[in-house]
Every structure is written in C-alpha cells, then in structure tokens.
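Here the complex is missing a single protein chain, while all its other protein chains stay put.
Every chain is named by a letter (A, B and C) in the order it is written, and numbering of its residues begins at 1.
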Amino acid sequence: MNPAADPPRSGSPPPLLEFHDVTVAYGRRPVLWNIDLVIAAPCLFGVIGPNGAGKSTLVKAALGLVPLAGGSIHFFGRPFAAVRRRVGYVPQRESVDWDFPVTATDVVLMGTYPRLGWFRRPGSRERTLARECLARVGLADVAGRQIGRLSGGQQQRVFLARALAQEADVYVLDEPMAGVDARSQDLIFRVLADLRAAGRLVVVVHHDLRSAAEWFDRVALVDMRLVATGPTADVLTAENLQRTYAGRLDVLDELGRAVAGRGRTT
Amino acid sequence: MTLAAGVSYNTLVVVAGVAAVGFAAGVVGSFGVLRRRALAGDAAAHATLAGVALAFLATGRRDLPVLLGGALVAAIAALGALVLVRRVARTRDDAATAIVLGVSFGLGIALVSGITARGIPGGAGLEQFLLGHAAALTAADALLLAGASAVAVLVVVAGLKEATLVSFDPAFAAATGWPVTLVDYALVTLVAVMVVVGLPAAGAVLVTALVVIPPVAARQWTDRVPTMLPLAGGFGLASAVVGVALSAAAPRLATGPLVVLVAAAIFTASFFFAPRRGWLARRREQRAVEGVWTRGRVLAAAAAPAGEGFLRHEIAARVAGVDAAARRRFDGAWLALVREGALVPARPAATGPADPAGAGGRWRLSTEARGRAADWSRRMRAWDEIVRTRPADARTSLTIDLPDPGTIFRDDATRPPH
Amino acid sequence: MRRVPLTDRAVRSHRLSAVCPRHPGNQIVSLLTLLTEGGGMHAWAIATAAVVAAGASLVGSFLVVRRMSLLGDAISHAVLPGIVLAVLAGGRPGGPLVLVGAVAAALVTVWLTRVLRTAGGIAEDAGTGVAFTTLFALGVVIVSAAASRIDLDPACVLHGVLELVPFDTVPIGGVEVPRAFLTAAAVFVVLVAAAIATWPLQVFTAFDAEAAAVAGVPATAVTTGLLVATALATVAGFEAVGAILVVALLVVPAASAELVTRRLCWMVPVAILFGVAAAVVGYLAAWRWNTSAAGMIAVVLGAGYGAAVVLAPEDGLLARLRSRGGFRWRVVCEDRLATRWRQEERLREPSAERAGAGGRGSLPADATPPPGLGDRVADLWLLATGRLERPAGAGLRLSARGRDEAATVVRSHRLWEAWLGRHADVPLDHLHPPAEWIEHHLGADVRRRIEAEVAPEGSDPHGRTIPPES
Partner (left out) sequence: MFFESSKTPVWAVVATLVVAALRPARCPAEPALPRVMATTSVVADLVRQVGGDRVVVECLMGAGIDPHSYRATPRDADRLSRARLVVASGLHLEGKIAELLSRLARRTPVVAVADRLPRERLLPVSDELFDPHVWFDAALWSGCVPPVRDALAALDPGGADAYRAHADAYVRRLMTLDERVRARLATIPERRRVLVTAHDAFRYFGRAYAVEVVGVQGTNTESEAGLADINRLVELVASRGIPAVFVETSVSDRNVTALREGARARGHAVGIGGTLYSDSLGGPGSGAETLEAALEANVETIVRALAGGDAPP
C-alpha cells in the first residue's frame, strides 16, 4: 500500500473496502439488500453463501460491473474508478474465449498493460515480472502454451498470475475454485495466503464451506443480505449456516466438526 | 379476374409473392437468429452466383429453372460448408460465415468474368440474377414463392420441438440422442431454399434482411419460441404489404428496399418500445428502481430530524455519502420529491423563491410526506425482518418498491413490530 | 533496360504465350514476363492488391479473434447511402468527398451494431444483419428516387477495378505510381503504426474486455480505434480493389493464420504473409485463365484456408489423423515387444505358464498368434531403432533397451488386471481386454500408486510376477 498517494481524510486511515447500504436489483428484484460491510485491515476474506445468494453480484458491484440501486462502495475511501489500478480482478472463467490465440505468458503480461498505458510496450522488467508470477503459481513450465490448452485449474492459475502481475493492493477473485482440481486449489490458496502475509487484502467469492473454514481469516456470509461477518470461526457457526443454507446443506454437521477442529488447533 | 377497386393486378401479385416470402423468411429466419447464425442466409445468397454460373456452363442455357437449380445447389453447398467448417476446424461461426461468403462470391465473380471474357453466347449479365426485381414479379413467381414458403413453414411447424431443442442446447440434444447434425442441416437447407426462392424476387440483401430483421424484432416482444415464430412471420408479412403499398403509391421508389425499410421501422419500434426488453422499458425500469429506492431513503432520512427542518446536504450526506453516482441518484430523488410537494421549504420567506435544487435554505417534509416516510420505514423494517428470518419468502415476493408484506403473506407473524 | 517499343514487346510476349500454351515452362515464363510487361503494369496491380491485403489482414486478425468478422461484409453494403449522399452533395465518384461519405457510413454501421448490442442486448451477428441491410436499402431507395439527378450504379461505385489500377497514376520522382497504390500504402502505414502503438491494449481488450475495463484499460476507446481502423481499411480497399475482395481479405487470411499458429503476435504476420501471397498467386491465376483478378484472389484465399484446415501443424485434419495413426503404431510396437517379453518369461520360469493354465484355462494374453504383416513391419522398425537385436546366427530377440520397455508394458498390463480384480470384481477371464488397452496409457506414477495399493506382493491375479519399474 502506498499511503502517500491516498491521504486519509480524517485521522485514522479509511477502510480498504467499504460497502455502505448497498442495494442491487436485477429488474425489480433485489439481489443484494442493504449490505453494510467494512474490511479495515489486510486479510484473506471469503464471501460465502448458497447458489444465487448474490456473492458474485457483490464483487461485481464493487468493481462497477453492475449498477447500484442505492448505496455506495469505496476502496481506500475513494470510488473504484479512481483507484482501479490498485485493484486486481480475477473474473469467472466462463467470461473468456479460450480459443483466443494467446499464450499463458501473454495473458500474464496483460496484467502490466494498465500501468503501461497507451503506446508503451512491455519491456524486460514486465517480462521478468510475468515469469515470476507464473512461477509463483507453479506454471513456469507451460508459459508458452496457448491458453486453451491448459487444464481448468491451470487456466485459473494463469488468471491469478495476471492479477499478481498487476501488483495491486486489493485482489478480488470471483469463484476462483470453480472447476479446479484439488492441487490447483491448494496452490491458489497458498499464493493467496502469501499475498495476505505481504499485507494485501484478498477478497474471494467461494462456495465450498469446508475449504473456506480451512483458509479464510474472515468471511462474510451472504444470502441477499449480509447474514454475518467476522472471523471465520465466529461466522461459520452451525446456527448461522442453518439459517443461510436452511435445508440445502447435508454436510452441516461435518462442517461444524471442521470448524470446531480448526478452532481447537488455532 | 376481379380486382379490388384501385389495386392493380401487378400490385396484387407483388403483394402476394413478397408477403409469402416475408412470412416464411421470418419464421425460418427465427432459428437462424436464435442459433447465432443470422447471416448464414447472406452467405448462401452470395454463393448462388457461383451456382448460377456453373449451371449456365454445364447446360449452356439461361432459363430460370436451370439457374434456380444451380443456385439452390450452390446455396446448400455453401451452408453445408459452413456447418462442416464448424465441425472440422476451430474457426468461429462468424469467421466461417464471412469466409464462405467472400470465397464463394469471389468464385462466382471469377466464373462470370471468365464466361464474359470468353464471349460465350448468352453468358453476359448472369449476375443480374442476384439483383432484386420485386416490382416485376409475375403470377408464376408468386405461386412458386407461395408454394415454397408454405412448405418451409410447414416443415418448421412440424419440426418445432426438435428445432427448438437443437437451437437452444445442442449438447443436450446430442446427449439425449437427437440427430443434431441432421436437424442442423435441415434448418440450414430451409434457409437456403428460402434464399434461393426469394432471390429473383427480392435480391440478395432484401432476402438477408427478411431473414434477419423480423425475427430480431419479434425477439424483443417475447421470450417464447412458439410466440416468436408467428410474430416474426407477421412482421415479415406486414413489412411486405406496407412496403409494396408504399412503392405502389409513389413513382420511382424501388419496391424491395422499401420493404426492408418498413421492416427496419418495425424493428426500431420494437427496439425502443417493446414491453420488457425494449430500450425505453429497460431504462424506465432502471430509473424506477433507483428512484423508488432512493426516494424512500430520502424520506426516511428526512423524517428523522424534527423541529427546525433540515439542510439538503445533511440528507445527502446521510443517504449518498461522497459517491458521485449515489449523489446523482440523490439529486434525482430530491428533485422528484420537491416536485411532488413532499419536500417544502421550511421558511419560505427566508429562502426566497422556491429553488428546488438549491442548497441554501432549510427544508421540511409535508404532512402527507411524513405519513409516507413512516409507512416506508415500517415496510422496510418488515421486509428486513422477513429477509432475515424467511429468505425464501423474501426471494419470491420482495421487489424494489416494497409492497406491503401484510397484503402478501396475510400472516400475523410477519406483521411488523410497531 | 533497353527501350523496346512497347507494342512490339507486348505482341511478342503475347504470342509467346499463344505459341505453346500447354508447355508448363512456357506458362511459368509467360506469367513471370507479366511482371515486367508494360513497364511493370501488372506488377503495380499486384503490388496494390498486396498492400491492400496486408492492411486488411492486419485489421482482420483483430476482427476474427473478437468475433466481428462480418463487419467487412456489412460495411461493403452499408457504405452505399454514404456514397450516394456524398454524390448528391456534389462529390465526384472516387473523389475525397465520396471517400469521406463512405467512411462515415461505415462508422455508422459499426456504431449501430454496437449500440444494438450494448443498449439492446442484440447479438453481434443479428445486429450487424439489421444494420447493414437497412442502410443498404436506404441507399438503394435514395438512388432510385434520385435516379434522374445522378447517374450512379449501386454496384459499380464501390468497386475499384484492380486490373485497371495501373492506368491511373501520379508521377512521384519520375516514377508513375498508381494512385490506388499510394492510398493503400498510406493506409497500411497508418494501420501498422496504430497497431504497434496500441498493441498491448488491443490484445487485452480483445481477450477479456470486462477484466480489461476493470483493470483500467480504456476499453471503449480501444474498440472504437479498431472500428475506425476497420472502416478505413475497408473503404480504402473498396476504392483500390473492389468490395468482394476486401470482405475476403479481411477474414480469410486471419482465420487461416489462426489455424496455423496459436499466438496473436505470430498470427498477424502470418496472416499478412498469406494475404500477400494470395494476392500475387490469385492475380497471376486470373491472368492465366482470363478472368477477374478480385474473384481469383478470393478463390485462392479460399483454397489457402482449405489447405490450412487440412495441413495446420497441430489442429489440421492431417495432424489429427497422424496423431491417431501414430498412437495405433505405438500400440502395435509395444504389443510386439510385450509378446517377446512374455515368451522369454515362459522360457525363464515355466511355472508362470502352469500357474496361469491351472487357473481358468487358456490365457489369451500369452497365446501368441502368428505375426501379421503389420507385426513384421513393426519388428523391422524395432530392430532399426535398437529395441530388437539380431545376434549372429540367431533370430530376433529383445535388446536391453527393448526389454526395459517391454517390461514396462507388461507391468502396466498386470497391475491393471490386479487393480480390476481387486476393485471391480471382474471374472478372471474378463480381465485381459481392458488391460490390453490400458497398458499403453498408464504413466509411471499411476503404476506406482496401483502397485502400492493392490499388489505389493508383486504378482497379478493369474499368479504371474509383475515386473518391477525399470
């Protein structure tokens, strides 16, 4: 983070990410209802909820991809448009044409383009950075392969590497684990944990409760409204989950045990 | 033959022929549009030139049936190539269409030029076949058009279920044992027949237009295939009748293009005014969503302070914060409330003439607006409770303008706490 | 060069091709002679076509990967109203005002298509179809209504005539350069400069417009730039070589290049190269068969695309056939090696044979059918590659390397049988066929994992030894 570029308005620094009274509607149907959420400090933050709960809409709203019916969202106390270079985004995999003729390295290099701006081309610094980022996600050996020839997990890791190359302060990932093999999932989580350790905020839309309990520091449980937010163990309680997933979840007990087990070890 | 007063024989023939093409093209074209192959018909139309030239070379004659036969074979071959390219190469649909179009038309030009340059008798002007002469339809043309159109429509109606399935989800159709390729080819052949039959009557561009514009317009009005087909057909038919009538009314207005322009006008109306997908409807919806919501919140915020009234920027800060978009929504809502008379200057004498957007003076809620604000806050609290405790109910019944939950659930448990 | 009176020279070379047209050498020679004839007249036409092709292929590469291939076709029709209005406003066909009108109409088309998509959610192809047919119809109506005031062929205004390009020249430094060539070259230079300058942003936006927008790439400006470039390249192309050819040149080279290469930064030069080559070959072919050059170039482009579909190194039909055939060949070779290994095994430890025979009767695995033709060829290949050897005075036998490979195949086979026997509850005599197939697919770590799970004791359900990993 670069505090000099973003002087705090009043005393304490503004929160990294803040949702204020956010309501989003598709047509007349609200998908998000009065969301108030503040993430003050760097952490590995999970956005959890059942299918259709509005998880992806939440981050899309933050990135200005869907219009708000009401409320406001700020990064570093400022609107997203003013700080977009400091936010790295990993979209859902379906949004991309995998036949597109680019290699893994090309995709990662794209992360440096916004910084380069018009009329400048990536130089050796950018190339080195791209190589490093690919290596961090364990893909150094497929750097020259066309993007469509990678497995789902590898494609997701390439996207992650692209966000890394952006050298952002906040990373937003939309369902990065969908259609991803166990090895890739593990690796992605490790990279995210490293980012958190380096003082970045990482916001992940996620659907798997078990790995959520294992990896996230803090989570927001979303089901149209914000059901609960806070440290993972406090939020993923049987009661909260029961309320959110009401009858949709058979693994509740198992999950309860997982959370309890984690609570003991930490 | 009895003629309606004032309508000439030629007008009737042209109306009949073009209307038949318009209706059938709309119906057949619907699947092309749904399958994202709207311009396949265009490719087929351009490919016919090569077919015409080859038919002439093979037979040495230029009778219409011979040339039509060649054109039909070429159109089917071109569309077959389109389907084939999709299967054997990883070229995208749009590129495949453009390739088939460009190359087959180029081949046609090369053949026609070669024929002309060699001075083969009767070979000149073969490409006139591609030009439309809608005004010059004869009764035989109209019969052919009507017959082919009827067959095409019947085939589509008979295979409606299969065509819908294959267009919507080819993977599922294939997995459940439907012959996707066969259905695909059948649809494509129908388009080819429509194009070839329509060509001499209408010309390449008009045929393309009739295959594309009415279905796209119809799509704006409905989300169901069984409704879309007759609607598209109806639009095509209406364009034909109105276009022909216009062309008959004034001299020197080419018939075919007028039909296209009428279809385009229908499309434009659909684009803007269709009830749900229309541009106006969407925009109004978006505005309404923002407006209803923000007005409610402004009212609720304004109801809170008592006594001296409130300053505009106080409410703005509470409702919208510093976000520019939120400020814009707030401005709209504020203005609307002032217009409605819900917000009134607290001390008119002190603030001078009413200044709706003015930031200076203090404001207060009218008595009626106080009631509204209280009602809105009550409903808001009620829905909050429902969203929290019974999310499934909220999901089915909650809309952005906050209907009174009491009228929906008739269930005392959801009555808001007072 | 010696100045030969043009007429004589031309007559001679003309006769040359007429004397013995069947002789292939003469055909090539007369085609090459073309390039110099009449002061390089055909050379200039070809050069013009090549420059247009290069520009169109460059822009077309982006259109193809962004699924906007049909823009060229759309523009070729939609420029009509622009041209007509420009002529009505006093422009001369081929003059600057008409060019401006055409570009403006082209921009209206692409703008309409985009508005229909972004504001109305109408698919790109359908929106294109709506936009260009409407504009074209508008143009025709204006022409027919104003036919008495202007003499304008809807078809011929936009068709430059490539063959006649060399007759319309301007002198530059003493060289008569065709006007169309100059225009096309200028446009090409502009396009190349723009492409180099905005390359990274173009690529990002084309690949993933949403992510690009989120990351701060001015996606709208980038796309608008591409569309302006398309309109420019297309209209300049119409003026030089005609509409049909531009439609084909925009898309076919790019689509072919995409089949051959998997990187955009290679795709563009390959497309340009292909477009230029097609321009040259197509023009010469048109001369040879006395027909329209634009048509022939389009046909050559089509043939090139067909060749790319068949011959592309990774995705081509041939490559796919070969990789399928290559796998079959490997199966044959591995089966030969395994057969010999099992023969050696039987000689080494006859007990294995008995154990198997005592189980469930005959074992198809080790029954050796007489070698077929394919097997004999495979033996020769294996011998040549050193996996079989033929010691003096003896028959063929496994070499050390061949023995290792054979052991791996047999190991895969028997491990799989063991795994199936344990997990799938398959009768013993049904174990063989799946194993016979899977033995060619298993990798080393899979084998190790199966071994750890099912056969640490080192024998298969038939009681035979599973060879260790080599």
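Note that contacts are C-beta pairs under 8 Å (C-beta built on N, C-alpha and C of every residue); 3 or more make two chains touch, one makes a residue touch a chain.
Note that the coordinates shown come from a computational prediction; the quantities given were computed from them, not determined experimentally.
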When the whole complex is taken into account, which chains on show are touched by the absent chain? B, C
Any idea which of C:Glu163, C:Glu258 or C:Glu451 touches the chain not displayed? C:Glu163
Touching residue (missing chain; options B:Ser8, B:Thr59 or B:Thr268): B:Ser8
Options C:Phe62, C:Trp287 or C:Trp416, residue touching the unrepresented chain: C:Trp287
Option from B:Gly51, B:Gly102, B:Gly203 or B:Pro345 whose C-beta touches the chain left out: B:Gly203
Residue ranges of subunit B at the interface with the undisplayed chain: 1, 3, 8-11, 13-14, 109, 112-114, 116-117, 119, 121-125, 127-128, 131-139, 200, 203, 244, 247-258
Touching residues on subunit C - with respect to the absent chain: 1, 3, 5-8, 10-12, 14-16, 19, 25-26, 28-29, 32-45, 47, 92-94, 140, 143-144, 147-157, 159-164, 166-169, 171, 174-176, 179, 283, 286-287, 290-293
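Throughout what follows, only the chains that are shown with their structure count from here on.
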Averaged over CA atoms, how far is the centre of subunit B from the centre of subunit C? Could you give it in whole Å? 34
Could you list which residues of subunit C touch at least two other chains? 67, 258
If you look at subunit B, which of its residues touch at least two other chains? 90, 92
The subunit B residues in contact with subunit A across the complex are 90, 92, 285-286, 288-290, 293-294, 297, 320-326, 329, 383-384, 387-388, 391-392, 394-395, 398-401
Please name which positions on subunit B make contact with subunit C in the complex. 33, 36-39, 42, 85, 88-99, 101-114, 117-118, 205-206, 208-209, 211-213, 215-216, 219-220, 252-254, 256-258, 260-261, 264, 267, 271, 277, 279
Please give the residue numbers of subunit C that touch subunit A in the complex, ascending. 65, 67, 196-201, 203-204, 206-208, 210-212, 214-217, 258, 261-265, 267
